[in-house]
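I'd like to ask some things about the structure below.
For this view, one protein chain was removed and the others were kept in their places.
Chain naming follows the written order as A and B, and within any one chain the residues start at number 1.
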Amino acid sequence: MVYIGTDLIAAWGLNLEFGVTGIPNLAFIVFVACGAYTYAVLTVGPAAQFGGAETYIIGGHVPAFFAIVIAVIVSGLLGVLIGLTGLRRLRLDYQALTLLIISFVASGIVGADSNIFNGLDGMSLIPDPLQFVSSQSGRAWLYVGVVAAMCVFSVLLVRRFTGGPMGRALRAVRDDEEAAIAIGKSILGLRLLVQGIGAALAGLSGVLLVGFIGGWSPSAWQYVETLALLTALIVGGRGSNLGALIGTVLLLGAFLQGVQYLPTIGRPDLIFDLGWVVVGGLTIAFLFLRPQGILPERRPRYASGPQLDEPAAATTEPAAGSAGDDDRRARRQAALSAVVAAEARRDPAESYEDVLVVEGIARSFGGVHAVADATFTVPRGAIVGLIGPNGAGKSTALGIISGFITPESGRVTFAGRDVTGVPANRRARQGLVRTFQLTHEFSRLTLLENLLVAARRHRGETVLGALAGRRYWHAEERVNLERAHQLLELFSVSHQANKLAGTLSGGQKRMLELMRALMLDPKLLLLDEPMAGLSHAVSELVEQACLSLRDAGVAVLLVEHELAAVERLCSNVVVMAQGTVLIEGEMAALRRSKEVQEAYFVG
Amino acid sequence: MSADNGHVLRIEQLVAGYGDTPVIRGVDVEVPAGKLVVVVGPNGAGKSTLLKAILGLVNITGGEVMLDGRPITRSPLEDLARNGVGYVPQGDAVFDSMRVRENLEMGGYLLDKALRAERLEQALELFPDLRHKLKRYVGTMSGGERRMTAVARAMMLAPRVLLLDEPTAGLSAALTKMVLTEQARMLADRGTAVLLVEQKAHAALEQADWAYVLVQGEVAMSAPGREVLEDPDMGEVFLGGGSGLLADAEPAG
Partner (left out) sequence: MRLFIETIGFGIFSGSLISLGAVGFTVQFAISNVLNVAYGAFITLGAYFGYWLVNDAHLNFWLTVPIVAIAIGALSVAFNRLLPRPLLRRGASFVAILIGTVWAGITLQYTIVSIVGPSTFTYALGNGKTIDLWDFVLTNTQLIIIGGTALLMLGYHGLLTRTQLGQAMRATSVNPVVARSCGIRIDRITDVAWLISGMLCGATGVVLAGTVSTFDSTLGTTFLVYMIAAAVLGGIGQPYGAMIGGLVVGLTTQLTAAYLSPAYEDVAAFVILVVMLLAWPRGLFGSAAAAGRRLVG
């Protein structure tokens, strides 16, 4: 029972890291061991009688309760530390490999040390935290009770992070890092947080285990133990806490502990070794046949949204002649403006004239100058077009402005502040929001969640907010939910709200990009070919959204190849060719310009 | 046009795209031997997707691709190469960490030694500039030289038809002209059927024997290159966006 309980705590910790946040932590068992060792080192008295060391150098005799707390904290900190070194932006399997090696070597280090950890002999005579209970059987039962209570505590804690706004943000980081940055999430911060909590839970698991057994040996935490937990998640269903429970109980509880009670065949331990063979086969079978596990990640379902005051905004209404069309368009425009303007941020106090000033930015890739000395501005509340032939450097310029690409020279000033060195996620939070030309959706979140996750400064996305629970962020969530539903309604995709974003069509994903950006309440919206591949009706919606933004005082920088649309929308158009600004002005005038014609035609 | 007389490559009513959304919606294209056929059109019209569909790199949901009258629809790329379809993908279609000679030898991977040497000599006759650079690593060469290497590599198998995907992307005006006249045009004149997809419509149309104007995945115009070039609506197609040829386009200036 105790074993299952401690395994469960660890499994939930790992689920938070791997299942929900996508950190391939193959060194997880190291944190379990860290908790166990810390507890052991702190509580074992001096001159304990275990082999080798005559006097125990630390010999703290620290009271069990404090030792437990310290052990958990130390594990958590180790998690953050390893996270800082191991989780740089490398490909995920590379990270996994690094962590696997950390796991190998950590057991090597501890095995090699005979002073503190007593090397390969391990630690023994570790005091039971429940020493004060005199009866042996009473102590065992009480221990089961304590572990059960800790399990309940852990799952409640983990649920605070895997559910609600926090869990949504973590899953977003897992599904698409770039898009997560674009909606203002701090990838490293969230990862380290999760790594810390996961490791702390691992530590707790280790403490409880070592306190129960009273001894600890390095062979108990080989890297395969991490993989056993991982398998429990894969079998049970990663991302789902209940799945983790099922997987752990089935695999670790019933099976691996169970084999100990099977009759011995051949030599001792043979059954145990065969157990690993079966588990390995099982994992591979699941990877092939049911990669999502027994109990797939649950998609939160939200009640369908409140209806808009004017249901006419939906496209269900038959288009009756051009007068009806115009009417419909006008009403939709009004509805859009209402949604956008409700949240638009006006900074009347701020004194800048241009919301964006780009001065002399340059960047080359492999000797080719993608952008070379480009300079232009976007006034407050204006829609500015950025056009040019393929390879003119438009997307690179957008990348530099939004902070995804570091310029080699030049300066970007946003809302009166120099943001050249500011990371992309912070720019997004300040209201400099971009969309992607190739859509980046969070594929395992629903369409609705994709919008909700973008909401700015959600109270539920801070550590304390997540801990405080639903009541703390509920009201805010409701406001966001309403807003998201309004947007879905306006873009006529309400019926898709609970569909996984990965299964949407190309056009719907493109609308998702725009709606998600709108959820961030931008001051300046950078749109990278928002109309590419969209039907005429939907393109019109995008145009209307741009106009609503302008009316609400939000500026738009529009990269678009549909020049007719650019002409309708933009007061000023910047033409780029070969990495520099060729000319700027009104579209109608540019059309007649020989330079522009040559840029487009001759290249 | 009847049968496949003279047409090396023939595409009939091709429908193709990514996932469930078709980008190419029923396109017919014919490429005769010794002719330079270009496909032009505004961004997002599906030009590159058309090439990828011919090569089986995207999902085909309808229509046929015929090479010398035999269907090759959905054939894997390596089989097409063996059957006489040469392909120069967009961007860096070279092996950067290998020398020019090695790039060309890879192009002739399927040939025996003697034939490979012969073709290498022919390729160098086509592109004499490469002769002195055989030992250079392609990664250290300029954009124009890299394109030249890529095209020369594709010519090693003496393809019946050569597919070029925007070979001038990122090149200056002078280099663009060089690539189109000294590479695409010349290869066609020497008997290869060349299908060229090009963003820089003006320069490409000047060289083209025949041109297809692709708009929103459909052929909007099919005529000799000169005629397309002189068509008064063409400026509108490119500068007016995808709706340029349609009636609802707004008057330009």
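Definition applied: a contact is a pair of C-beta atoms (placed from the backbone, for glycine too) under 8 Å apart; a residue touches a chain by one contact, two chains touch by 3 or more.
Only a predicted model underlies this, so the values are computations on that prediction, with no experimental measurement involved.
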item	value
Full-complex contact with the absent chain, from A:152, A:242 or A:287	A:287
Full-complex contact with the absent chain, from B:7, B:47, B:119 or B:153	B:153
On chain A, residues whose C-beta touches the chain left out of the figure	24, 26, 85-86, 88-94, 96-98, 100-102, 104-105, 108-109, 111-113, 119, 224, 227, 230-231, 234, 267, 269-270, 273-274, 276-277, 279-281, 283-284, 287-288, 291, 366
In chain B, positions touching the absent partner	55, 76-78, 80-82, 86-89, 92-98, 102, 105-107, 109-110, 139, 150, 153-154, 156-157
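Basically, only the chains that are shown with their structure count from here on.
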item	value
Whole-Å separation of chain centres (CA-atom averages), chain A against chain B	41
Chain B residues touching chain A - in the complex, by the definition given at the top	18-21, 23, 42-44, 143, 166, 168-170, 172-173, 176, 199-203, 235, 238-244, 249-250, 252-253
Chain A - residues contacting chain B, complex	368, 389-391, 505-507, 529, 532-533, 536, 561-565, 567-568, 578, 588-589, 591-592, 596-597, 600-603
